[in-house]
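Structure, as structure tokens:
Other chains of the complex are left out, but the ones given are in their true place.
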Amino acid sequence: MITTGIRLGELVDRFGGQLIGNSETQVIGIAPLNDADERHATFLSNAKLRHQAESTRASALILSEADHQQVGSGYSGARILTAEPYVYFALVAQYFAALKHIPAPKGIHPQASVSPHAVVATSASIAAHVVIEAEAVIGENVVIGAGSVIGRGVTIADESFLHANVTIYDYCLIGKRCVIHSGAVIGADGFGFANQRGAWLKIPQTGRVLIGDDVEIGANTSIDRGALSDTVIEEGVKLDNQIQIGHNCHIGAHTAMAGCVGVAGSAKIGKYCTFGGAAMVLGHLTIADRVHISSGSMVTRSILEAGQYTGFYPLAKNADWEKTAAIVRNLSGMREKIRQLEKTIKSLTEK
Amino acid sequence: MITTGIRLGELVDRFGGQLIGNSETQVIGIAPLNDADERHATFLSNAKLRHQAESTRASALILSEADHQQVGSGYSGARILTAEPYVYFALVAQYFAALKHIPAPKGIHPQASVSPHAVVATSASIAAHVVIEAEAVIGENVVIGAGSVIGRGVTIADESFLHANVTIYDYCLIGKRCVIHSGAVIGADGFGFANQRGAWLKIPQTGRVLIGDDVEIGANTSIDRGALSDTVIEEGVKLDNQIQIGHNCHIGAHTAMAGCVGVAGSAKIGKYCTFGGAAMVLGHLTIADRVHISSGSMVTRSILEAGQYTGFYPLAKNADWEKTAAIVRNLSGMREKIRQLEKTIKSLTEK
């Protein structure tokens, strides 16, 4: 059997960092502090877990210089010092995951349905029951999972990976090295209707979705195509599951959104933003770079200044909530009482 | 090459409105004020954009009589005056979209799986990897996208369009001219369980989903079948993406819901309502006609009077939110302080 271990010396050759300990020690994987055993490397990226580092059984501990000073001799294995232990962990984890990776078989599965007018790189992997429509272009080493449907004129650039049961509507563009998870729908019609005496008249959605390189899109997430112009997701954006992106949105590079976020149409969101789970953004707003929206918060106005913004009702025991909610409903009454008190006191003090 | 342009004279013949300008001018599409060039018509439906209308390069401008009075000679192209410019825009956009539309091929794709006990109109288009179960009836000119699954006894009426990877459970009925987007699930079991000493006993969900004519259902939206009776979506309802409609709901005609809305079981919602994104409705409520619920608001009681209703915590900088949230938690303490003040002042004034 081929060992999948790596010498610590080779680890630091690959990923940098300062090794303190035996460079010949081998590890076969990376595990959390409390799960690791002597076959593993582990990492300390949160100072609150220093006590776990003292007792971990791992053979190698990735940590910062500052934490290194604090973690005592309770831990006797090797150490790898690095400025960014969590990034280092990600790199090592990617290394081990790649070792175990079973590559998808190249070529087109006989039960796929690929238009003769589509162009599919010979290095691409097209699974069973995939549909690829005419004029689609599938790049080198692209993987398209079973049951996925690629519309007419879609381009999927090199190295992108679509899991099973993904749907890409006509003419959308997917960049390089993207990952799209099952159930994601890219390019469905935006929600555009004109109201004519109560009934809704459909506004055709003729724009596209343009997705940059290195974007990840979670399971059951939807990104609508633009109405007249395009919806744009810039490079490096990471979208979790169950997210809704409305038509004509523009999301800046490296912005990340956690699960259940919703962004209404034509919102323009900057770069390097983060959105906590279930945060919501109304339409036609502008959000600057490096804005951070807390979970469960509703953005109703443009935000032009970087920073963290929050707006959700605090949780309480139900009985307490009922009391405070009743007061919230009548806050203007409370304000009025305070005004009355102020008046009365003013008249008292002026006596 | 066949031109796809239309003379302005023909436009007003088709869609009405008063043309001011050369009826022989041709346009080949419609575009927003700031994107349009001389090949395009454009439209002004929001008075705030009048300044853009002055400088648009479009050859034709659709606008209201009132805006016509305000838009000066900075704009020198033709004008089409109409009472409802946004509706007019929708009609013109539909006209151009129809010109570019590539019809789905009629007939059943050889890689589809259609029960011999289903009835499929010869004018219908059934894509690859579709499944149609026994007793299903597929009407004239229906399009069913790749990978969609149509359960036993389902009826899909004439001219409806199902995109790829839609799932319709057994015995549901879909009206005429409906549009259903990818990932939508119609007719899954409602969430019905009886609690027996802590464990949950399933209540079979034996109702159906009945969907009227001209309904549009967004990507990854779910509509549950009824428990004993049916879930009903009346004609003209428009549902955006990622929406959840619980069992036995009844949604009145021409009601529209934006993305991420959730409606719990047995809610009865009127006609001509609108729901902003992520609005939530508890179960067993009644909502009158023409009720408008703001985004992110939670409806916990029946609403019997038309109007707009709102309830979400206002967004603030995180530090400010932390302050106000702490006060909200202790509002009953604040109320008590005010009562004490009132008492003290009363005793002072009575001295």
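Each chain carries a letter (A and B) given by its place in the written order, and its residues are counted from 1.
Just so we're on the same page, a contact is a pair of C-beta atoms (placed from the backbone, for glycine too) under 8 Å apart; a residue touches a chain by one contact, two chains touch by 3 or more.
Everything numeric in this text was worked out from a predicted model, so none of it was measured.
Q: How many copies of this one chain make up the entire complex, given that 2 are placed?
A: My count for the entire complex in this file is 3 copies.
As a working rule, only the chains that are shown with their structure count from here on.
Q: What rotation angle superposes the Cα atoms of subunit A onto subunit B, in degrees to the nearest 5?
A: C-alpha superposition angle, subunit A on subunit B: 120 degrees.
Q: With centres defined as the mean C-alpha position, give me the subunit A-subunit B separation in Å.
A: 26
Q: For the complex, give me every residue of subunit A touching subunit B.
A: Listed in rising order, the residues are 111, 113, 129, 131, 147, 149, 151-152, 165, 167, 169, 183, 185, 188-189, 191, 193-196, 198-204, 206, 220-222, 224, 228-229, 242, 244, 246, 260, 262, 264, 278, 280, 282, 294, 297-301, 307-314, 316, 320, 323-324, 327-328, 334, 337-338, 341, 344-345, 348.
Q: Considering only the defined contacts, which subunit B positions touch subunit A in the complex?
A: Listed in rising order, the residues of subunit B that touch subunit A are 30-32, 35, 84, 86-87, 89-91, 93-94, 96-97, 100, 102, 109, 111, 127-129, 145-147, 163-165, 179, 181-183, 214, 216, 218-220, 236, 238, 240-242, 254, 256, 258-260, 272, 276-278, 295-296, 312-318, 321-322, 325-326, 328-329, 331-332, 334-335, 338, 341-342, 345, 348-349.
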